[in-house]
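Removed: one protein chain of the complex. Kept in place: all other protein chains.
Let's turn to subunit A:
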Amino acid sequence: MTQELDHATRVLAEVAATGGGEAAVAVRRTANALTRFANSVIHQNVADETTTVLLTLHAQGRTASGSTTLTTPDGLAALVARTRAAAALCPPDATWPGLAPPTPLTGSAPCDEATAGAEPAVRAAQVRAFVDAAGGLSTAGYCRTTAHVGAFANSAGQAVTGAVSEAGIDGIARLGGADAVARDAAVRVADLDGAVLGARAAGKVRALGDPVDLPPGDYEVVLEAGAVADILENFGAHGFNGKTFAERRSFAELGAAQFDPAVTMVADVAEGGLPFDSEGTPRGRLALVDAGTTAGVAHDRRSAAEVGAAANGYAVAGSSWGPFPLYLGLEPGPAGGAGPAHPAVDPAAAALVAGVARGLLVTDFWYTRILDTRSLVITGLTRNGVWLIEDGQVVRPVTNLRFTQAYPRALAPGNVRAVGGTPTRVPREWLGGWMNSPALHLAHWHFTGGAAG
């Protein structure tokens, strides 16, 4: 038995000894380490190790949840007492969906012990390689390593454990007021190459000199992995969120051909993340879009019960945001031919650039915010490099643009010209893990103004 599962079973025993009830206990031990650099110097180098115990208790028809980082016997007993007292004072919970039944795991992502225990020198070496490869340009970014060890047990008999590791590098090179980015993520920190990424960021920023302003309007675009990751992030958070779906605030209509046939969007436990959620439901491979047809949404037990579906492993502990897919990705398209070997172009996007008559190559989207959940209209800006493409060639850099775009319309039937053949793992900023993002070639993207006004 792992230490985390031991914590969970101790809490269950305490619940049973103090009045019983339906109880679910999720324990997660997280070791975060992040080495951050700016102006080509490591300036912040941080690490923490925290174990969090989450108890959900349904007793006498009422529900409450509580969490603690105090894992001593007294700390765990206090968690139970506090949560029981809170539940007793809550109104009856008429929509309690019950506990997850005993169910075996359906898959898991690997865990690399060397990454889980990586010393700061390992991360510093990756940063050193990034900085050196940038050839004297100013650089900034991070290298991070993370390990999650999880356990879940409930009073219905479900008991599962898991462990995963993750590493990521995300950095920019800076020149003349412009920035360009390169990033990657992996299960093993040894699979990352700071030198390759530093050289790519430097090559891109050197291609950003003397940008021109373009008028707003609809443009054909090739979106590189970072911009595609933003699209995935917003689809996941809002559109394929089981709670917004149950509340009819999502665009998603199951079984409807809402996307271009080239679009298949999946969340897959084999990519990464613990193989179960905070309710103990195993997480497998979830198809959200299958060849253009909306096929599923992420559910916890409550949202699933509300729409008569099955929970699929995306409960989020202690949050009211609702369940959303993790390790989301677009299935890559067929391998394309050679594209332009221009320093502005990520090799994973080159074949798509070759197919553009006149359009824009976009590296990243930035500060995207939703105007309306149902239509999934988003506003945001480009960042870290935009170039004009003519006749399949990158011809000049362009200043940043603001857009206002309905994301479902961007991936609608007929608007997706091609999906890149090579996905890039784009590390996520807030929740860890990554998005599996191939480049996208879209017929239209609605830019509403230049960033300069």
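The criterion applied here is as follows: a residue touches a chain if its C-beta (ideal position, glycine included) is under 8 Å from a C-beta of that chain, and two chains touch if they have at least 3 such contacts; residues count from 1.
Keep this in mind: contacts and distances are computed from a predicted model.
A.B. asks: If you look up the hidden chain in UniProt, what protein name do you find among "Peptidase C69", "ABC transporter ATP-binding protein", "Phosphate transport system permease protein PstA" or "2-oxoacid:ferredoxin oxidoreductase subunit beta"?
C.D. replies: "Peptidase C69"
A.B. asks: Write down which of A:16, A:90 or A:254 is the residue touching the left-out chain.
C.D. replies: The missing chain is touched by A:90.
A.B. asks: In the full complex, which of A:325, A:380, A:397 or A:438 touches the chain missing from this view?
C.D. replies: Touches the omitted chain: A:380.
A.B. asks: For the full complex, which residue in A:261, A:334 or A:449 touches the chain that was left out?
C.D. replies: A:449
A.B. asks: Out of A:112, A:179 or A:233, which touches the unshown chain?
C.D. replies: A:179
A.B. asks: Considering the whole complex, not just the chains shown, which residues of subunit A touch the missing one?
C.D. replies: So the residues of subunit A touching the unseen chain are 32, 34-52, 63-72, 75, 78-79, 82-83, 86-87, 89-91, 93-95, 119-121, 123-125, 127-128, 131, 138, 140-142, 144, 170-172, 174, 179, 181, 247-249, 318, 320, 366-375, 377-381, 383, 400, 402, 404-406, 409, 429-430, 446, 448-449, 451-453.
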